[in-house]
Each structure stands twice: as structure tokens, then as C-alpha cells.
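Take this structure, written in C-alpha cells, and hold onto it; I'll ask about it next.
As you look at this complex, bear in mind that one protein chain is not there, while each of the others sits in place.
So, subunit A:
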């Protein structure tokens, strides 16, 4: 189904563009990361349906669990940056410049 492929490609590409062009808040970058993971999850779920193979049906769960851990880590970094830098504004992250 090429239309399905197009929707996954465009979801992932738009989310990664949103992550790359983050402007002010760290949380918007984390949201884009989560939407990348969501598009990968739905793609992994649709894959066995498309290819009629039943031996891969637990892969989306594995991927989702790791992306949930990553989301938790990202939120912990958000809280930590609020404690040290006062906000999650990304232009405050300039202590380590060359």
C-alpha cells in the first residue's frame, strides 16, 4: 500500500523536521521525538498485516516500551533543566560553547 508508506514517511519526516527546527522550548523537541516514535510504532504494527507474517507481532510492544523509557528520561531531563536553568528555554543552554 504505497499510500500507507507515504503517510509514514511524511509523519516521520515532519516530526524530525520539527525536532531539528525547535525554537524555544525543550518540551516541543520532546514532543516531536515522541511523534517520531509513534509513527515508528504504527509502522511496525502495520508491517505484519501487510506482509502476512505472524512472527513479528511483539516487535511494536518492545519498541513502545523502550520509547516510553526514553520519554520518561526526556521528561526527567526537562525537570532537571528547570531546576538548574530556571526554564526549558533552549537558548539558555549556552554554558558549554566552544
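Quick note on the criterion: a residue touches a chain if its C-beta (ideal position, glycine included) is under 8 Å from a C-beta of that chain, and two chains touch if they have at least 3 such contacts; residues count from 1.
As a convention for this text, contacts and distances are computed from a predicted model.
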Chain not present in the shown complex, as UniProt names it (candidates "NADH-ubiquinone oxidoreductase chain 2", "Lipoyl amidotransferase LIPT1, mitochondrial", "Vacuolar protein sorting-associated protein 33B" or "tRNA pseudouridine(55) synthase"): "NADH-ubiquinone oxidoreductase chain 2"
Absent-chain interface as seen on subunit A, which is shown: 5, 8-9, 12, 16, 19, 26, 29, 33, 36-37, 40, 43-44, 47, 50-51, 59, 62-63, 66, 69-70, 73-74, 77, 80-81, 83-85, 93, 95-98
